[in-house]
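Other chains dropped; remaining ones untouched in position.
Letters A and B name the chains as they come in the text, with residue numbers starting at 1 for each one.
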Amino acid sequence: MAISLGMIAVQHGCELHGDPDVEIYHLATLDAAGDGALTFLANRAYLPQLKATRAAAVILKPEDVDTCPVAALVADDPYAVYAHVARMLYPESQVVPGTDARAVIGDGCSVPASCHLAAGAVIENGAILGERVYVGPHVVVGENVRIGADSRLLAGVIICHDVRIGERCLIHPAAVIGSDGFGNARDAQGVWTKVPQIGTVILGNDVEIGANTTIDRGAIGDTTIGDGVHLDNLIQVGHNVRIGEHTAIAALTGIAGSVRIGARCMIGGQAGISGHLEITDDVVLTAGSMVHRSLSRPGAYGGAASYAVEIGKWRRNIARYGQLDEMSRRLRTVEKKIKNMTGKSDKNE
Amino acid sequence: MAISLGMIAVQHGCELHGDPDVEIYHLATLDAAGDGALTFLANRAYLPQLKATRAAAVILKPEDVDTCPVAALVADDPYAVYAHVARMLYPESQVVPGTDARAVIGDGCSVPASCHLAAGAVIENGAILGERVYVGPHVVVGENVRIGADSRLLAGVIICHDVRIGERCLIHPAAVIGSDGFGNARDAQGVWTKVPQIGTVILGNDVEIGANTTIDRGAIGDTTIGDGVHLDNLIQVGHNVRIGEHTAIAALTGIAGSVRIGARCMIGGQAGISGHLEITDDVVLTAGSMVHRSLSRPGAYGGAASYAVEIGKWRRNIARYGQLDEMSRRLRTVEKKIKNMTGKSDKNE
C-alpha cells in the first residue's frame, strides 16, 4: 500500500510544501522516520524532533511549516489528518469467514457464514450474530446475546446473557460486558442480601471498549452506552449508567451506579463519579477528578481530591494545595502579630 | 411466577394501601413500570418519578405514602423488601448437572455428578468440588483447589492452586483468585529478587467477588475473606489481607498487603488503604478515600487526597479545599493590612 503526497493533500485539503509525487509507504515517529515515511507534529513539545526529522513528509500546523526541514502537509488538525491517512495505509484486516473446529455453538443460535469463530469461542444458546462478526479465541458470548454486523470481540472477551451490541463495535481483550451490578440490601445486623440484576447492557454502534474494562448490567432497566463511545482499559461502569454518544473515557475511571453522562464528554484517567449524578453534554474532566455533584453546564472541570469545581478555580486550588504548609505558617505569624498588637492596644487603652 | 400484593405484605410485614389480590409479575423502575409491575422508592431524588408512576404498586417509606398515586407497600427499608421480592420473582437458575465434552478434568479430582462444567472448563489435578458447583466456560480451577457446595464460578474465572472457596460463593467473570502477591526484595543495586508466595487465599461462605477483581495469595500465611463479604469489580486485594465478615467494598479499590479490615465495613469505590494498617469493625469509608493510618474506632471516614479524618471534618475540609485559592488571597490581604498597621504603629511610637 502506498499513497503519494499529492493524493493526501487533495484528499484531506492540506497545503503541500514539497514534491506531490513522493510516495508514502508507512508511518513513523518524528525521530524514527526515514525514506517513505510520513509523520506528524501535534504537540509542540516535540518541536526539537521536528527540526532533526528525516521523514519523507510531516503533517503539521501552519505555524510550524517554516521549522520543517522536509516536505510538509499543512493542516489545522494534523492529528486528524494523520488518523485518516493511517487508516488508509493500515486498513483493518478483513474478517476471514469460518468456524474453528474447537469453537462451540449452542442451540438456537444464528451465526452467519460470514462470521469468524476462533478456537475456543463459545456461543451459548440463542445468541444471534450479525454478518462478518469476529469472535476471537476463548471469547464467551452468553445466552440470547445479540451482536450487530461487523463487530469484533477480541480474545478472552466475555459477553453475559441478553446483552445487545451494535454494529462495528470493537471490544478489546478480556473486557466483561453484562456482569451483575453491585446491588445488595443490608439488614439490621449488617448482613447483605444480593438483589437480582434483571436489566442488561445495550451498546450502540461504533462503540470501543478497552481491555479488562467491566460494564455491569442494569439492576432494573438497562445500562446503555451510546453510539461512538470510546472507553479505555480497566474502567468500571456501574449498573444503570447511561453514557451519551461520542463520549470518551480514559483508563481506570470508575462510574458508580445510575450516573448519566452526556454526549461528547471527555473524561481523564482515574476519574471517579459518584452514584446517581448527572453530567451534562460536552463536559471535560481532568484525570483523577472525583465528582461528588452533578455538572449541569458544559465546560472543563477538575477536582482531584475534592468535589469538582470549574477548571480555572481547580488549577489555582491545586497550586495553593502545594503551598498549604506555607499558608499555615503565614497564618500563624499573622495571628501572633495581631495578638501582639492587640496586647499593645490593650495596654494603650 | 406471580405473587399477590397481599402475600408480599404478609411475608414482609408491610402495611398495604391497595387491593391485596393484585398480582405482581415482574419488577421495573418507577418510570418504566406498568400493569403487573412492582417498583420501589428508596432515594428521594426520584420523588418526581413516583408522582407519575403507572406501576401496579410501589414499596416505599411511611412518609411517602401520601404522594403515591398507586397501591403502596409501606416499609421502613423499602430496598430490603424489594430485594427479597426480587429474589422470589427472579430466583437464581438451578445448576444443570453435567460436564461438557470440552471440559477438562485432571487426575485425582473430585467432581460430584451434581456439578455443571461448561465448555472449556479446566479442573487441574487434585481439585475437590462440592455438590452443585457451577463452573462456567473457560474457568480454570488450579491444582488442589477446594470449592464448597453451591458455589458458582462464572465465565473466565481463574482460581490458582490450593485456594479454598466456601459454600454458596459467587465469583463473577474473569476474577483472579490466588495470584502471587507483589513481594520482591531489593538489593543495593536496586535489582529485585522475587519472594516466593507460599500462602494461599481462603474465602468463607456466601462471598461475592466482582468481575476482573484480583485477590493475591499470602506471602506466608493466607489472605482471608470472611463470610458474607461482597467485593465489586476491579478491586485489588494484596497478600495477607484479612477482611472481616459482611464487609462490602466498591469497585477499583486497592488494599495493600497485610491490611486487616473488620466486619461489616462499607468501603466506597477507588478507595486506597496502605499496607499493614488495621481498620476496625463497622467503618464506613467514602469513595476515593486514601487511608494512611489505622482506624481503631467505628464510624464514617472520608479522606480523599489525605490521610483519613472523621467524616464531618472531611466534609468541611473538602469544602475548604474548593476555597483554597480564595483563602490564600485573603491571607495575603490580611498580611498587607498588618504590615500597614505595624508601619503606622511604628511611626506612632
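Methods note: a contact is a pair of C-beta atoms (placed from the backbone, for glycine too) under 8 Å apart; a residue touches a chain by one contact, two chains touch by 3 or more.
This is a predicted model, so every value here is computed, not measured.
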| item | value |
| --- | --- |
| Assembly size in copies, with 2 chains present | 3 |
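Just so we're on the same page, only the chains that are shown with their structure count from here on.
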| item | value |
| --- | --- |
| Chain A and chain B, separation of their C-alpha mean positions in angstrom | 25 |
| Touching residues on chain B, where the partner in the complex is chain A | 27-29, 32, 39, 43, 45, 77, 79-80, 82-84, 86-87, 89-90, 92, 100, 102, 118-120, 136-138, 154-156, 170, 172-174, 208, 210-212, 228, 230, 232-234, 246, 248, 250-252, 263-264, 269-270, 282, 287-288, 304-306, 318, 321-322, 324-325, 327-328, 331, 334-335, 338, 341-342, 345 |
| Touching residues (chain side chain A, partner chain B) in the complex | 102, 104, 120, 122, 124, 138, 140, 142, 156, 158, 160, 174, 176, 179-180, 182-187, 189-196, 198, 212, 214, 216, 220-221, 234, 236, 238, 252, 254, 256, 270, 272, 274, 276, 290, 292, 303-307, 309, 313, 316-317, 319-321, 323-324, 327, 330-331, 334, 337-338, 341, 344 |
